[in-house]
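Missing here: one protein chain of the complex. Every other protein chain is in place.
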Amino acid sequence: MSGNTFGKLFTVTTFGESHGEALGAIVDGCPPGLALCEDDLQRDLDRRRPGSSRHTTQRKEADRVRILSGVFEGETTGTPIGLLIENTDQRSKDYSKIKDQFRPAHADYTYHHKYGRRDYRGGGRSSARETAMRVAAGAIARKYLAARGVEIRGYMSRLGPLEMAFKSWEAVEQNAFFCPDAERVPELEAYMDQLRRDQDSVGAEVTVIAEGVPVGLGEPVFDRLDADIARALMGINAVKGVEIGAGFAAVAQRGSEHRDEMTPDDGFLTNNAGGVLGGISSGQPVVARLALKPTSSITTPGRSVNVQGEAVEVVTKGRHDPCVGIRATPIAEAMMALALMDHWLRQRGQNGEAG
Amino acid sequence: MSGNTFGKLFTVTTFGESHGEALGAIVDGCPPGLALCEDDLQRDLDRRRPGSSRHTTQRKEADRVRILSGVFEGETTGTPIGLLIENTDQRSKDYSKIKDQFRPAHADYTYHHKYGRRDYRGGGRSSARETAMRVAAGAIARKYLAARGVEIRGYMSRLGPLEMAFKSWEAVEQNAFFCPDAERVPELEAYMDQLRRDQDSVGAEVTVIAEGVPVGLGEPVFDRLDADIARALMGINAVKGVEIGAGFAAVAQRGSEHRDEMTPDDGFLTNNAGGVLGGISSGQPVVARLALKPTSSITTPGRSVNVQGEAVEVVTKGRHDPCVGIRATPIAEAMMALALMDHWLRQRGQNGEAG
Amino acid sequence: MSGNTFGKLFTVTTFGESHGEALGAIVDGCPPGLALCEDDLQRDLDRRRPGSSRHTTQRKEADRVRILSGVFEGETTGTPIGLLIENTDQRSKDYSKIKDQFRPAHADYTYHHKYGRRDYRGGGRSSARETAMRVAAGAIARKYLAARGVEIRGYMSRLGPLEMAFKSWEAVEQNAFFCPDAERVPELEAYMDQLRRDQDSVGAEVTVIAEGVPVGLGEPVFDRLDADIARALMGINAVKGVEIGAGFAAVAQRGSEHRDEMTPDDGFLTNNAGGVLGGISSGQPVVARLALKPTSSITTPGRSVNVQGEAVEVVTKGRHDPCVGIRATPIAEAMMALALMDHWLRQRGQNGEAG
Partner (left out) sequence: MSGNTFGKLFTVTTFGESHGEALGAIVDGCPPGLALCEDDLQRDLDRRRPGSSRHTTQRKEADRVRILSGVFEGETTGTPIGLLIENTDQRSKDYSKIKDQFRPAHADYTYHHKYGRRDYRGGGRSSARETAMRVAAGAIARKYLAARGVEIRGYMSRLGPLEMAFKSWEAVEQNAFFCPDAERVPELEAYMDQLRRDQDSVGAEVTVIAEGVPVGLGEPVFDRLDADIARALMGINAVKGVEIGAGFAAVAQRGSEHRDEMTPDDGFLTNNAGGVLGGISSGQPVVARLALKPTSSITTPGRSVNVQGEAVEVVTKGRHDPCVGIRATPIAEAMMALALMDHWLRQRGQNGEAG
């Protein structure tokens, strides 16, 4: 593969540039008989969509996804599912400046050097817009898994310096930050407003939890469930770190503290493992956290070079989230779903059952 | 694949249980013409070997690796390289107790439920001994890359609560901890001695750095270099977290602080990105950190269940490192090398050159 | 993968049913810098298109392909190329009869039993219409290879009992049969007319030749060039046999006759090997032949069963080629191109050059 396919048995292949004609995906390997319609995908796409609050980019995307194949009379047929979103809001803008500049912390520099060219309009393939297709494909996996008792949900656990304790899943869906504590929302809004005044951006941390995962998903040695989840989450734009369970806190833990003891009545007493032992799901909730870097596109001028190697001062204007992490929760849920779905089918293939 | 193969063009497939007859690997896709002999592999194997200090398990493994194919007249031929290490130190021990128990925080529980059985002798396939073959295969990648200017080195950056600042690569190789600061070694030894008296274990953090990586390695969207490194490192036994560059510290960073500015004379001024932008190497050093959990096998009794679902008290005796992280540095270097090597060949395949 | 992706480095993933909304493909791994526009693809699509003569199905398909991504300012960018053909000629027809019947020699029976359902409209995914996307993707590979001196061309070498000797490539393009001998065309037309009067169909043989293939493409042991070509060609609808070089005639050959001797001046003196030795291209033309079975959809009644297991008499009406092999030449060229293209990139990845 050349980078745009995820999975082995449940595969998702995507295409599309930010300002190209369309975004699309092919979801291959979905078992037959899953009830599926476009609204099932649209729901998650709408949660990810920019413009859903004043704290995210104001680009208006209809983002209406079409299912072009693989579904017949309301159910999946076992054949590949073609997905398409036409790009409708492609501002005809003057890109002459950005065309030859490498914006700091962007993929401009690496795409240019890897390919000798790049579609500079809106970031091209490196745009966060590319993740729409992951969310659409992830929605299929989520629906399949949900019918088998697996629920995958995420929330923003940190916004820059502000740490949020988990209160309820209901709260998460009722604010644009995916904040799990309704009382903290005004604080987050104030923080974001200040950030905008500062012409700056900030990082975030998202937590994703899959409940109801049966014991047995994951393949030792290299295709461990946690390794594949790490790859899925690190593959999201702007992610710089991934933890499972206790994560980096495990460094300072003692063995007597970290190990999750078990009793016949209560099963595992703690979940430092984050639901994965030896690369295989243990039946506990699978818990992952991801660190997102601050949005690179800010209006505070930065030093850089251009294609000719000359010094330039870059100011990134346009419609950009001051915190890319705010929209990351649905994407993280989708990627977690894709990793679990693939291992679900693999487990069934090798061992004849999954959960 | 079913989990025991790493890579797409440079593939490593391994087999072997801790107390089985042998460990082995097949390295496929190595370009022809690389000078290679068994000593090239043995060097890294010896660095990983248990028993090299009193702070690691006292199991004596000869761990002499044999190259069975793919090398002719001192050079690789382009055909697959077969590697073998016979297991010579398999103590005939009484496993009757451990056989039916699930040791807390071990893979016993998940292997049993996934496969309906397990080779319980010494942890079977889930033993850290399995990583010997990764180190052997990684040594081939390291030698290939070294000849092209890429140097991959690691060190222990934290041992439980003790944080170590980087002083020199020379220091790293002169102590059993891979500690980069010679002055800290007595402190580490004292800490380990106390840990042993406490019948406990502790976690660790390892940092791996690849210098000389050319710009252009990595494939958007899913097969990003950082995503594949995350998978490679999270796939090492006991790893619970992976960071690239600023990692989780990026959460609290401002965009104006995080973005690595560039000037024509000095190139990148900082390296918060950790050498990867948009999933593609930028030409800066690739910097990764991994969190290792404390060794699960400790002699302090722990609550667990057995195969019949009854409560048991588990005491893990035997030869175990009180800090599995101490031996992790060569393994992390090897996995980083495998990820880079595969992307080196992929970049050359797609774009006709690498570096 | 689950069956709808071809290739390892140059990958083609397709979707689409005969009477669904659209057909599509994602071509991933195309090197950057290839000049490409929709007309490059349309040319081959038009050659494959039904309705181009009275001897093929009269379905009118506009089959206008759109390039949705991966091309910028007239050149490929290295990112995935999204292709789409909307289905415009979907007759709203009464499928109530065919819905529950298994047409003899069709995929109806196997799809139904594999998936428990099927999109019965026009054969769904098993329709020859699916091959349009292979032709479109193959056109990209052909253009890339053509610029490097590789020319891939095919012709119909047998139509039922009629065997055609190769006369010229010019002749091939000047008749609807891809017949390499202009003088035989009236005979073929008469044969087809009689076949239609007989309400019957017939098989065909297609020969594909790739000239200019450099020595060195193909990977021993399993991913041999000839093995991958065999898979590519056997994967075309209705193909029941594949030969390389002397093919089945090699069974009766003596070693002294079969072996292609070489001299310094003339190189290989014969080409019984068909351009492949030990799974690797030898620099000679790569020659393959494929056998296509007669079209299964004929109006002569046939015995079969329905979904309920009852006896039925099936008469397949509708727009069907009496010889599916007539349209197979462009598809065979495309699949040969995809196999060669993938090995071109793999060879460059492993050995740093191809040709």
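Chains: A, B and C, in written order; residue numbering restarts at 1 for each.
Operating definition for what follows: contacts are C-beta pairs under 8 Å (C-beta built on N, C-alpha and C of every residue); 3 or more make two chains touch, one makes a residue touch a chain.
From a predicted model like this one, the values you see are computed outputs, not experimental measurements.
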{"item": "Touch with the omitted chain, as defined above, among C:64, C:93, C:114 or C:317", "value": "C:114"}
{"item": "Among C:78, C:180 or C:274, residue touching the chain not depicted", "value": "C:274"}
{"item": "Residue numbers in subunit B that touch the chain omitted from display", "value": "1-5, 8-11, 13-17, 20-24, 26, 28-29, 32-33, 66-70, 72-73, 75, 77-82, 84, 114-119, 124-125"}
{"item": "Interface with the undisplayed chain - residues on subunit A", "value": "8-9, 29, 31-32, 78-79, 220, 345-346, 348-352"}
{"item": "Where the unshown chain meets subunit C, residue by residue", "value": "1-6, 8, 14, 102, 104-107, 109-111, 113-115, 125-126, 130, 158, 160-161, 198, 200-205, 215-216, 218-224, 226-235, 237, 239-264, 269, 272-274, 276-283, 291-296, 298, 300, 302-305, 309-311, 322, 325, 346-347, 350-351"}
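Keep in mind that, in the parts below, only the chains that are shown with their structure count from here on.
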{"item": "Between subunit A and subunit C, centroid-to-centroid distance (C-alpha), Å", "value": "38"}
{"item": "Approximate Å spacing (C-alpha centroids) for the pair subunit B, subunit C", "value": "45"}
{"item": "Subunit A: positions in contact with at least two other chains", "value": "1-5, 8, 14, 114-115, 125"}
